[in-house]
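The complex appears here without one of its protein chains, the remainder shown in place.
So that you can tell them apart, the chains are marked A, B and C in the order they are listed, and the count of residues begins at 1 in each.
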Amino acid sequence: MSFELTERARAYLPRLEAFMAAEVYPAEDVYTRQLDELGRRGVPPVMEELKARAKKAGLWNLFLPDATLAAGLHNLDYAPLCEVMGRSPIAPEVFNCNAPDTGNMELLWKYGTDLQKETWLKPLLAGEIRSAFCMTEPDVASSDATNVRSTIRRDGDHYVINGRKWWTTNAGHPDCRILIFMGKTDANAPVHQQQSQILIPMDTPGVEIVRRLPLFGFDDAPHGHCEMQFTDVRVPAENLILGEGRGFEIAQGRLGPGRIHHCMRQIGAAERALELMCRRMRARSAFGKSLADQGTLRDEVAQSRMEIEQARLLVLKAAWMMDKVGAKGARAEIAMIKVVVPNMAARVIDRAMQVHGAGGFSEFGLAYQWAWARALRMADGPDAVHAETVAKMELRKYN
Amino acid sequence: MSFELTERARAYLPRLEAFMAAEVYPAEDVYTRQLDELGRRGVPPVMEELKARAKKAGLWNLFLPDATLAAGLHNLDYAPLCEVMGRSPIAPEVFNCNAPDTGNMELLWKYGTDLQKETWLKPLLAGEIRSAFCMTEPDVASSDATNVRSTIRRDGDHYVINGRKWWTTNAGHPDCRILIFMGKTDANAPVHQQQSQILIPMDTPGVEIVRRLPLFGFDDAPHGHCEMQFTDVRVPAENLILGEGRGFEIAQGRLGPGRIHHCMRQIGAAERALELMCRRMRARSAFGKSLADQGTLRDEVAQSRMEIEQARLLVLKAAWMMDKVGAKGARAEIAMIKVVVPNMAARVIDRAMQVHGAGGFSEFGLAYQWAWARALRMADGPDAVHAETVAKMELRKYN
Amino acid sequence: MSFELTERARAYLPRLEAFMAAEVYPAEDVYTRQLDELGRRGVPPVMEELKARAKKAGLWNLFLPDATLAAGLHNLDYAPLCEVMGRSPIAPEVFNCNAPDTGNMELLWKYGTDLQKETWLKPLLAGEIRSAFCMTEPDVASSDATNVRSTIRRDGDHYVINGRKWWTTNAGHPDCRILIFMGKTDANAPVHQQQSQILIPMDTPGVEIVRRLPLFGFDDAPHGHCEMQFTDVRVPAENLILGEGRGFEIAQGRLGPGRIHHCMRQIGAAERALELMCRRMRARSAFGKSLADQGTLRDEVAQSRMEIEQARLLVLKAAWMMDKVGAKGARAEIAMIKVVVPNMAARVIDRAMQVHGAGGFSEFGLAYQWAWARALRMADGPDAVHAETVAKMELRKYN
Partner (left out) sequence: MSFELTERARAYLPRLEAFMAAEVYPAEDVYTRQLDELGRRGVPPVMEELKARAKKAGLWNLFLPDATLAAGLHNLDYAPLCEVMGRSPIAPEVFNCNAPDTGNMELLWKYGTDLQKETWLKPLLAGEIRSAFCMTEPDVASSDATNVRSTIRRDGDHYVINGRKWWTTNAGHPDCRILIFMGKTDANAPVHQQQSQILIPMDTPGVEIVRRLPLFGFDDAPHGHCEMQFTDVRVPAENLILGEGRGFEIAQGRLGPGRIHHCMRQIGAAERALELMCRRMRARSAFGKSLADQGTLRDEVAQSRMEIEQARLLVLKAAWMMDKVGAKGARAEIAMIKVVVPNMAARVIDRAMQVHGAGGFSEFGLAYQWAWARALRMADGPDAVHAETVAKMELRKYN
């Protein structure tokens, strides 16, 4: 097992860190201010400026392991870069490396037809449009994908889609143009072949954003987590991805890298929180003593460092295995990091919040990062489902 | 030690529960909708209707141990009632039992002059106006009250107030008329006699709401947690409470009951979350199995029940001691519940959220209740400060 | 709910505490030394001396709620006394209040015939003989009592017993004269009526102690936890308790008080550990600082105090309910304390050990008390079984 990066990947790291320091961190407050000024519904201009600069700096599409279309880095190479991006909530989009667009781009890259790629992958890779992935439904436990109830019915040269989805992230973004939708094409097929995935342009009649769901109290503007109604939505049959009944297979293929990227970013979020915590401890005193000299806080710093180190190594191992034996071979490791990392990040950020006093709940970006870490204990499968995967594989050794 | 309630208190309980079931729970969604319709800046009409009905039903001011002005219940008697109110975020205000108004009313009742009572306590008890308590400051660790830096300077028949406060809850409420402000009257006095408290009518020139602070993204409208600037705010000298240098003493007197009420309500919040969790488990299935049959979730139900039971008993003991030996004698117990209860509530609510899937972060009121439990690990003193109080008293036994 | 003790119970407490201070604590080392001198197989003489003095002091059989035969205290009254005894591993036996003898005495008192009482209960109450309870078997998960496989076969005027038991505490005691044995009389009866309980005098042919089981290396001499073989053991039919098929019912009746007594003692064990911890912290320095000034240790003191307080209140509630509505009505509360208390005690004692350095593992009695707390997470039913009881009763509320 080796976590050595390729020379190319190593070269990216200092450039990315320099860009973060010079451009991204200073823009965080600007972004928030602009977003507020836009009534939290438009795209803050600073984001488009940053994207342009990142593209020009060659720090663009680092996530895609295709050397023609993008940086062509493998998972292990991408891990430290993705971690650095995870330090700022606005960074991933700056580098066109934000969820769910990355997962959607990978999906199109892997499973899309040439036409689908030309029409949707190309502008996505260019950062010109945004996309969303419609899977979770309000009425069923969607952690079990076989519960998905929406329908995709063939009708001549078209498919007609009906159903209700929620927590469709990005659908609220002004530039969101394309949805990847999961639903049932055949309720009578074997359980894992009932689902299909299909492309729905955002402006298709019958597509409706019902409301934006708050995450804790955060609106996650402008991307939003939307509840959506699909009523007799009609799209050409060629919009189907890979073929009828292959929705489950595609979901699996999409979620592997998606989960690992989330985890890489969470390492970065935890690192940033720990840095904020240490700086705060150095800067504040209470009861006549620097916070940096309070034993319980020092212990929390140590625990945080130990938890981050362990979690990062496990993410690297998962990335190394993804590269080596593919998502299927790395299934246990991906399940593990999906449980370990968001829980770890939430704990680390929580400690950092507490050290910041009441301001920890409103300032410094900590509460938002915490909420996001907490949400990832649910998104792409709740803890319990991934832990069960780990348990099953462990117990199988002793059949 | 006896947790037997008086007959009067026992009589209140079913009436309160019936009112909650008939009036309050059904109004929760109405309240939210009306608040949104008001642009989250006005008072939802349903709140004033509920207050009128509660008053009429004799379920009003149950918190105040003064039989002339209010229900006259002691802490132990009030505990189960306060718990029931804590089940709904909108309930305490319905019964005029919400923080920080209760704490402020108690403060005026205990330490106010007749004039101060007539002017401010009376309309507060009538539920006609709201109040806020200005203590925490952004620039210092306010968990150590001696750090408070704002100034209250005597100038003839007046005091002139300058400083910056934040997390001033209720100051954003349209009916907030009066602020209780803590600041230094004498920086050269012994450390615990430097502070004083003074009444500042909301409309006094120089009082400014700078912004409303989000709590995990929640705006807590209409009450708000405000950052406030006080610039040469001038009030009559008679607005001073109790006397110069007695601010610390008042703060102590205010915080005892304040903390215990918070904890009582948190027990109710945890109970409601557990109820929601159990109901959800009965209603949902995943992977071919009712959630109510999933072993790990059942274990979480059991852990939650055990944690709630223990925490409630400790709250009752603290209340019993408050009644028996006063806030000072109950100091260790109050410190204990202040650490134990919000942590417990946050854990229980977190489990309930997870069982609700992604909706746990946006629907069912769970995310908000969690945020509030989390905030209480900081408000009125962070965990670490109260734990230190407990440690000090324990170690002192072996001097 | 009232935890007020009767005047009689209140009178016992200072007398018991005085006896502990004057007689029991100073005898702990003596007991260990004498036991070692006896090759860990005889009864240390100091124990018989202490028993005689306790009897004379009227501190005897405090556990039995029968005012004719014993102190006649109810559970709530007994709780603080039992807690105090739990502070020393040798104390319960001094007052004839040690497990499993107390459980066995209660069983005989409740379910025994006059002859059984005369023959066995009388000398047990006098502290002249010891007894054991044979339930757990090595080959099955005995947490589920229906798994018990040993057989009790009727043969004319006798029963013939065969089977293997282990973790039979007290069987190794030189004065152990009587065993209460659980086994199947009818494998074809409904599941909860297959088991019976029967009295087996220790000297009956076919009764064999195979070996003594160590508990984390401790031999628990002289009582021992024995693995026992029963081969064609023949006893008169009149030795059967209550009737064929009632073994399960008796087990339930025995375990209620047994569990609550264990928990009361664990509170005492935790209190003693916390006291040792605090004293040690005051006495030692490291890195130029008194341990009493180390923040993390102070926090552990506080956490321990908070955990003990909560657990004790829950035990009191369970005792109050046992007195009020019986073991069945208090089923949830007993299940709760059975999970909560030993876990709490193990945590508190573990912290105390760590503060004592390497000596914490060998001196001060801490390692032994820890082992015993840990064992109680299994004895009389593992955590998981009791938690499941709590979960079942909680979820049932929402059927």
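Just so it is clear, a contact is a pair of C-beta atoms (placed from the backbone, for glycine too) under 8 Å apart; a residue touches a chain by one contact, two chains touch by 3 or more.
Note that the structure is predicted; figures quoted are calculated from it, not measured.
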Looking at A:Arg33, A:Arg279 or A:Lys328, which makes contact with the chain not pictured?
-> A:Arg279
Contacting the left-out chain in the complete assembly, out of C:Lys55, C:Lys110, C:Arg177 or C:Arg284 | C:Arg284
Consider the whole complex, including the chain that is not shown, and state which of A:Leu13, A:Leu38 or A:Ala292 touches that chain.
-> A:Ala292
Among C:Met47, C:Ala327, C:Ala367 or C:Val390, single out the residue that touches the unshown chain.
-> C:Ala367
Absent-chain interface as seen on chain C, which is shown | 136, 138, 141-144, 147, 166-167, 213-219, 225, 284-287, 291, 294, 296-297, 354, 357-362, 367-368, 370-371, 374-375, 377-379, 382-384
Note that chain B touches the absent chain at residues 294-299
For the chain that got dropped from the picture, name the residues of chain A it touches.
-> 1-4, 274-275, 278-279, 281-282, 292, 298-299, 301-303, 305-306, 309-311, 313-314, 316-317, 332-333, 336, 339-340, 384, 387-392, 394-395, 397-399
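In this section, only the chains that are shown with their structure count from here on.
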If chain centres are mean C-alpha positions, then the most distant from chain B is chain C
So, what's the distance in Å between the C-alpha centres of chain B and chain A?
-> 37
Taking each chain's centre as its mean C-alpha position, how far apart are chain B and chain C in Å?
-> 44
Expected list for chain B, residues touching two or more other chains, is 384
